[in-house]
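I'd like to ask you about the structure that follows.
Each chain you see keeps its place in the complex, though not every chain is here.
All chains are identified by letter, namely A and B, in their written order; residue positions are counted from 1 within each chain.
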Amino acid sequence: MSRRNARSKKHVPVFSRRSLPGSAPGTLIVDPEAPRPVIRIMSFGPDKVVEKDIDDLRTVRTLFHEWPVTWIDVAGLGDLSVITSLGEIFNIHRLALEDVINVHQRPKVELYKGYCYIVLRSVVDAEEHRSEQISIFLGRNFVLSFRERSGDHFDPVIQRVREGTGRMRTAGPDHLTYALIDAVIDSYFPALERFGESIEGIEDAIIAEPHNALVSRIHDLRQGLLILRRAAWPMREAMNILFRDPIPFIDDEERIYLRDCYDHMVQIIDLLENYRDVASGLMEVYLSSISNRTNEIMKVLTILTAVFVPLTLISGIYGMNFSPQASPYNMPELHWRWGYPFALGLMAVVATALLLYFHFKGWLGSQK
Amino acid sequence: MSRRNARSKKHVPVFSRRSLPGSAPGTLIVDPEAPRPVIRIMSFGPDKVVEKDIDDLRTVRTLFHEWPVTWIDVAGLGDLSVITSLGEIFNIHRLALEDVINVHQRPKVELYKGYCYIVLRSVVDAEEHRSEQISIFLGRNFVLSFRERSGDHFDPVIQRVREGTGRMRTAGPDHLTYALIDAVIDSYFPALERFGESIEGIEDAIIAEPHNALVSRIHDLRQGLLILRRAAWPMREAMNILFRDPIPFIDDEERIYLRDCYDHMVQIIDLLENYRDVASGLMEVYLSSISNRTNEIMKVLTILTAVFVPLTLISGIYGMNFSPQASPYNMPELHWRWGYPFALGLMAVVATALLLYFHFKGWLGSQK
């Protein structure tokens, strides 16, 4: 039963519902199964970086006025007070906070007064096609990111901040945001790789031996592609908005980097669409293989029938009981010296003739 | 017979026709089966709310000049006088009133002088995919809503007005309108949930045992999706107009909320389209399962024929009446000591050989 549930979670996409239908907008109700948040705070400028694991979030308020960039990363949405406190500190709209908690949003970019709200989806399990919502708030001098659970997607970014690689610490919060987006996009590639392998595997299997399980595999493949596509298309749209629209918190210099993100999303979608076409083609190939196989089986049946039925008739004829006493015309063969060999020979001749006929009709050759 | 009708009502979408083809535009003819209206009037400001069930609608005229927001909710369209009276009081265009009565409109937003006319469709029965038309007139200080019948969709909104939750009483009629729209959108989610369950059920059934009733279920599923899609797409369009276009009765602050509505509609459509793709895929999976099954049956038939026909031939041969008296070549086997066991043994050998052949050809293994 639990396996069944696991499967359904994978297959049938979930939808976003306001916590309680009919509740007032902006009502924040936390999913009871969401993990407790792990909070990481990094403040940095070109020269220095300060890292904290604070319990009292109110100290953040002072922090982000003192440093060029402050990044608060919340991994786990199981504590409402954390989210509302941060919401108050950074002056986040209730509707945006609601979207942070209801983790089935489509990727999007929304401009609010004082910050830009970016929703992304990262692929957390390439095998199961499970994706996770990443919410990023980009302000003048802060980045606030929310993740469903703590994973290792952002680890390289944290590392780069610590080491001050490239423009990581010299550029503003927009570059940090870019780095986070880039990390999210990177999570799509293993899933694509797996799809590619899956398609190859199915192709090989169809050629070797078409069997019914392939239909399920093709169906699963298509479902998985649909799910990834649902995440990827609005991601692309969001990237497009980020690099084209005049968003006040994003530098012109940074747009070149965001254009690169957009490019990556275009490539991902390109491949997904390509895989979709291939998957449809595979279904057709499978169906035609089945038809062909039916054809082959029919041929075997027909040849069998064609060869044996006349022989059976011959044997039936010489099994008739016409009385040779009554007349010389009644089955004289039965009394021939070579009657029985004649009958067997007749059968052999008929069978050979039919097999030759089918041979020349090309039915006996392998149709593979 | 009545079940049939119920089914057809569900399946074949109805269309909007002017009450009487050829009648003058704006001719108002009430559907005789429409229920009698239940009218609720709520006038409110930040501090106070007055609720009335008035019979004499003319008092409304004074009401809505005195209060910041007056909301008249008419549930049931069976009384023409109510509709025309309200039409006169709020100065509603005849064509708009006609659309209120002819309840098969597509969702839309139309700007008239003095008010904005919004047509929505809510899902009243997720099982039957029945939707209901909601007409909302939004003016400077009034909201006038018409529903086909009284249901509980608006109850949470009424509650929030009474309790003055959130911005409900402090904001203008645009916020009330938003709340009503939000309530209508909420009605789509149970239907989506049901579709998800339906798809899962069909998937499981195909894997377990493909039978003909599944075709009807897939067909019903697709019909239902088509019906919901027909309501959802123009809903999205209408939401887009409401949050983007400069409509005089809608505050900038309120647009953020309407954008949220638009977001919800985008998600709903996203899922509907996804379900449509899945449903098409299910049909293909079903068809290939059937083909496969035909294949399996053919194999059984062919194996049966292949095994038994040679045996029958052998029995036929030894049933021939060639006279052993006439010649020693005529069926000497019949007089062998081990003739009968030899014949039976021959049959056993032939059958075993054929079964082995089919075994190595892989026809005997289960193809699941």
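FYI, a residue touches a chain if its C-beta (ideal position, glycine included) is under 8 Å from a C-beta of that chain, and two chains touch if they have at least 3 such contacts.
Not measured: the values here are computed from a predicted model.
J.: With 2 copies placed here, how many are in the full complex?
T.: This complex, considered in full, is made up of 5 identical copies.
One rule holds for everything that comes next: only the chains that are shown with their structure count from here on.
J.: Just the number, please: Cα centre separation of subunit A and subunit B in whole Å.
T.: Distance between chain centres, rounded to whole Å: 25 Å.
J.: Contact residues on subunit B for subunit A in the complex?
T.: Residues in contact with subunit A: 155-156, 160, 165-166, 168, 178-179, 182-183, 186, 189, 192-193, 196, 199-200, 203-204, 207, 256-257, 259-260, 263-264, 266-268, 270-271, 274, 277-278, 281-282, 284-285, 287-289, 291-292, 294-295, 298-299, 301-302, 305-306, 309-310, 312-313, 316-317, 319-323, 325-327, 329-331, 362, 367-368.
J.: Within their complex, state which residues of subunit A touch subunit B.
T.: Going by the criterion above, the answer is residues 4, 8, 11-18, 21-26, 93, 95, 104-106, 108, 110, 112, 209, 211-213, 215-216, 219, 222-223, 226, 230, 283, 286-287, 290-291, 293-294, 297-298, 300-301, 304-305, 308-309, 311-312, 315-316, 318-321, 324, 331, 333-341, 343-344.
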